[in-house]
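Every protein chain but one is kept in place in this view of the complex.
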Amino acid sequence: MNSIGRLFRVHIFGESHGQVVGITIDGCPAGIALMADDFTTDIERRKAGAAGTTPRKEEDMPEILSGVFNDTTTGAPITIIFRNNNTRSADYEALRDTPRPGHADFVLHHKFSGFNDYRGGGHSSGRLTLCLVAAGVVAKKILSGISIEASLTEADGNTDIEAAIAKAIEEQDSIGGVVSCTVKGLPVGLGEPFFDSAESVISHLVFSIPAIKGIEFGAGFAGTKMKGSEHNDAIIDAGGKTQTNHAGGINGGITNGNELTFRIAVKPTSSTPQAQQTWNNKTEQVESFAVKGRHDLCIALRVPVVAEAAAAIALADLLLLHKAYK
Amino acid sequence: MNSIGRLFRVHIFGESHGQVVGITIDGCPAGIALMADDFTTDIERRKAGAAGTTPRKEEDMPEILSGVFNDTTTGAPITIIFRNNNTRSADYEALRDTPRPGHADFVLHHKFSGFNDYRGGGHSSGRLTLCLVAAGVVAKKILSGISIEASLTEADGNTDIEAAIAKAIEEQDSIGGVVSCTVKGLPVGLGEPFFDSAESVISHLVFSIPAIKGIEFGAGFAGTKMKGSEHNDAIIDAGGKTQTNHAGGINGGITNGNELTFRIAVKPTSSTPQAQQTWNNKTEQVESFAVKGRHDLCIALRVPVVAEAAAAIALADLLLLHKAYK
Amino acid sequence: MNSIGRLFRVHIFGESHGQVVGITIDGCPAGIALMADDFTTDIERRKAGAAGTTPRKEEDMPEILSGVFNDTTTGAPITIIFRNNNTRSADYEALRDTPRPGHADFVLHHKFSGFNDYRGGGHSSGRLTLCLVAAGVVAKKILSGISIEASLTEADGNTDIEAAIAKAIEEQDSIGGVVSCTVKGLPVGLGEPFFDSAESVISHLVFSIPAIKGIEFGAGFAGTKMKGSEHNDAIIDAGGKTQTNHAGGINGGITNGNELTFRIAVKPTSSTPQAQQTWNNKTEQVESFAVKGRHDLCIALRVPVVAEAAAAIALADLLLLHKAYK
Partner (left out) sequence: MNSIGRLFRVHIFGESHGQVVGITIDGCPAGIALMADDFTTDIERRKAGAAGTTPRKEEDMPEILSGVFNDTTTGAPITIIFRNNNTRSADYEALRDTPRPGHADFVLHHKFSGFNDYRGGGHSSGRLTLCLVAAGVVAKKILSGISIEASLTEADGNTDIEAAIAKAIEEQDSIGGVVSCTVKGLPVGLGEPFFDSAESVISHLVFSIPAIKGIEFGAGFAGTKMKGSEHNDAIIDAGGKTQTNHAGGINGGITNGNELTFRIAVKPTSSTPQAQQTWNNKTEQVESFAVKGRHDLCIALRVPVVAEAAAAIALADLLLLHKAYK
C-alpha cells in the first residue's frame, strides 16, 4: 500500500506532525556514491519560502539511517528520515469536527475508523513528498546519462506564472497549475508489455503526489483532435528518432528513444484563506469556516521537483528490469 | 509484467495472430454465478462492425477453461480464452522492414531482440483488450450495487460523434476521441494511502489500454484554472455528499462516496489509410508507405467498454482490500 | 495466490477433472528455443504407470497457446495447457459427505464455502504438478550450464526403494519417502538479502507441491548435532570452493558456488486402500470408509521431477534478479 516498484522499491512512512517522515529505498545497486549533500539541491527546490508558498520553516535535513557505508550504497535498503521540528498541532485541533473541503479529512476518518493521525493531514500530508524527493535523488543516480526536468508551465491557466501568483496573493485565494516534465537520454525499450507500460508506471507514481488530478503524455488530450496522419510520428533513422513527438516518447507503452514528455494537472491548494462551507459533525449542519494556519497559495510551485522524483523512481525501476533481460 | 492487482489479480496472455488471446483471473471470490452468456453484452459492445470500426469479423466466444464449476466461481483461478479465427498474417509480412509510425513495431523489435510475434501487433495488439473486457465482466459482478458507465463523448474534438466519423470516412484518415466514465454507488474509503491511491490504480490500468495518452479525474486539467474556493467541493451531509464534484469523487486518493468520474484521451488510430513516412531498414532511408489491412478509423469507438473494464478491475481489487480491514 | 516469482513468474490454473490444467510463464526472456518436444522427457518422468503409481493413463501432451513464435520464445507470456481426458468424476460423488483424512476435502469445503470443484481434489490436485513440470522445463532452459537432479533416496524409511514398493503393494497401504536434489553449476550470489534467501524462495515453491511436509538444506537436521568447528565448511580457494558442504551451497541465504543440496519429506499418499475413520456430515458421526479409485501407493516416486521443477523455477527467478544488478 505504501510501497511501489518491482526492483527499485520504495516504502514511505511518517506523518506531518509526528516525529519523522521517511522512506526506505530497496533494490538500489551497490557502489553508488551517496551522501547527505547530494540531497540539498532537490530538497531546496521543494522548499517553501517563495511568494505563493507557505512561510513555515522546514529544515529538511536528511538522516541516512542505513544502506550507506563509507558514503557509498551497499546494496542493502537505504532508510532516510527527516525530523519534523516546526509543527503547530494546536492549529488542527479545532478542525476535527469540520472536515476541510478538498482535503482528505473526511475519507481518512472513515477509512481508518477515526484512528488516523489527523494533525496536518497526518500520513497523507504533502510533507511526505519530501521523501519522494529523497528517493528521486537516489533514482536519478541510477539513471546516469538521463536528464529529467520539470517546471511549472501554467498557473491559474496562465503562462505568466509571476503575475498569476501576485493575483492569487491579492485575491487571497489559492490557485492550481500545470507542471511539464521532459526526460532526455532514455534507451529504447523501457516499459513492460501490457500492464506495466511506461505510462502506467509513471502515472501510478505521479497520482501518489497530493493534488494531482490529471496526466497526459506527448500530445495527450490535444492529440485527440488530430488526424492519424498528423499525430503519427514519422521514424527518420535506424535508432528510432522521430520527426515529431506527439507520442511523448512512448509507443505501445515502451520508450522509443525520443524525449519522454508528460504534463500534470495540479489542482488549486485545498487550503484557501477564503471562507468555505462544510458539514459540522457536532452541530450536524452545514457551516461556514475558514482554514487557518500557514499554507501554500499555489502548491503547484513546489510540485516540479516532486514530479521529477516520481518519474525518476518509475524509470529507475524500469531500467533495472530492462537490465535483467539484456 | 503482464499481471496486475493485489487481491483481484489478472494475468493476460496471447497474440493477435496466434492461437488465442486469454486471461487468468485470480482472487475472485467463490460463489459468484458465471457463465459464457454473461460476457455477451460487453463483448458485443467492444466488437467491430459499426461505421468507423474494422470490418474484420471476430467471433469472440469466451471459453472458460477453469475456475468455474456448475456455473459458479470456485475460488480457483478463472482462465478464459478466445480463439483467433479470422486472421490474415500475410498482410503483415511486408511490414517487417518498415516499422509503422505510431505503432509499437519499432520498440517491440528492439525490446525483444527481434523475437516478438510481429503479426498484427502480436501481444501488444488491441485484440487483447477483449481479455480486459472479459475480466471486467467478472469484476463488475464483484462490484454489486455499483454501476460503471463509459461512453465516447468527443471524436476528433467534436461532441457530434456521428458527424466526426462520417468526416473521417470521407477524408480517409483516422481520428481520436475522449471517453468519459462515471462510477456510481462506491463506498467511502476505497484507495490506499500514498502509492495505491484510487487515481494511481485506475490510471495504471487505463494506460494499459492501447492508444490511451491521457487521463484526468473530476475537473482534471480544467480544474487547474479554478480558484481553491471554487474547486473545493463543499461537504453537505454526514455521509460526505458534496455540492459540486470537481474532485471526481476522490480526495487524498480515497473515494469519498460521490460519483467517481474520469476522462481519457484516445489518440487517433495509428493505422490510417493515408501515406506516411518511416524508416526502411532494408533500404536504409526514409520512405513513404501506406498501412494495408482492415483497421478502425476511430478506435475510440471501441474503448468505452474497455475503460469500464479497466475501472472495474481496479475497483474490485480496492474493494477486496477494503474488506480485509473491515 | 496462484502466482509466484518476481521476474520469472508463473501463474497456475485448472482442476483435476475440469477441462484443463495449465500454467502461464511470464518474464521468460525472448529468443529461447521451445517446442512441445522439449517437455517430453520431464513429463514422462512424472507419469504414472510404474509399480506403486496409479494405473490412470494420462496423455499429458502440452499445448503451447501463446508466447512462442517460430519455435522460439517471444518475451510475451507463455501459456501451456494440458487437456484432462481420462477422468471418472463419478468416483468422487460419493465422497462429498465424508472428507477424506489427509486430503484437503475438509479445508477446501470450508475455505470456499462449498463452491470448490471437489472432484479429484479440484484445483488442489496433484495433477497440477504437471504444470509445475512444464514451467520447470522452461526454467531449466534459462539456467543454461546449471544441472538440477533429484531422485527418490528413501521410501518408507528404506534406501532399497524397490523392496519398499513391493512391500507396500503386498500390504496394500501407501508409503512416503525422501527426495534429494542437487544443483550444480550455480554462480556465487543468487538469493536476496533477508526475506528472499535462496532457502526461502526454494522452500516456498517446494511446499507448493502436494504431500511435502519438510525440507532441509545441506546437513539440515543432522547438522544440529554437529559442533560449529565440524559444521563450518572450510573455504579452500579464491572462488569460494569449500572442503565439505554442510551448508548445502548456501551461506546467509546466498549461493556460494558449491553444490546446492536439499532433501524433502514426502508424506505417504493420503489415498490408501486401507479402511479409515472420518466424520460423515450426513450421519453426523465418525464412520469407517475406504478410498476407491486409482491412486499411487507411493506418490513420492513421481516427486523428483517436480522437485527439480520447483528448484528450477526458484533459481531462474533469482538468476534474472541477479542479472539486473550486474
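Labels A, B and C are assigned to the chains in the order they are written; within every chain, residues are numbered from 1.
What we mean here is this: a contact is a pair of C-beta atoms (placed from the backbone, for glycine too) under 8 Å apart; a residue touches a chain by one contact, two chains touch by 3 or more.
Computed from a predicted model, the values in this text were never measured in an experiment.
Between the chain not shown and the residues C:Ala219, C:Leu260, C:Val305 or C:Leu319, the one that touches is C:Ala219. In the complete assembly, the contact with the undisplayed chain comes from A:Thr79, out of A:Thr79, A:Ser200 or A:Asn245. As for the chain not pictured, it touches chain B at residues 6-7, 29-30, 75-76, 193, 320-321, 323-325. Annotation for chain C: contacts to the undisplayed chain at residues 1-4, 12, 99, 101-104, 106-108, 110-111, 121, 123-124, 128, 154, 156-157, 168, 171, 173-178, 188-189, 192-197, 199-201, 203-205, 207-208, 210, 212-221, 223-238, 240, 242-243, 246-248, 251-256, 265-272, 274, 276-279, 281, 284, 286, 300, 321.
Take chain A: the residues that touch the chain left off the picture are 1-3, 9, 11-15, 18-22, 24, 26-27, 30-31, 65-67, 69, 72-79, 81, 111-113, 115-117, 122-123.
Criterion: only the chains that are shown with their structure count from here on.
Each chain gets a centre from the mean of its Cα atoms; the one farthest from the centre of chain B is C. Rounded to whole angstrom, the centroid-to-centroid distance between chain B and chain C, based on C-alpha atoms, equals 37 Å.
Between the CA-based centres of chain A and chain B the separation comes to 25 Å, rounded to the whole angstrom. The multi-chain contact residues of chain A, meaning those touching 2 or more other chains, are 193, 321.
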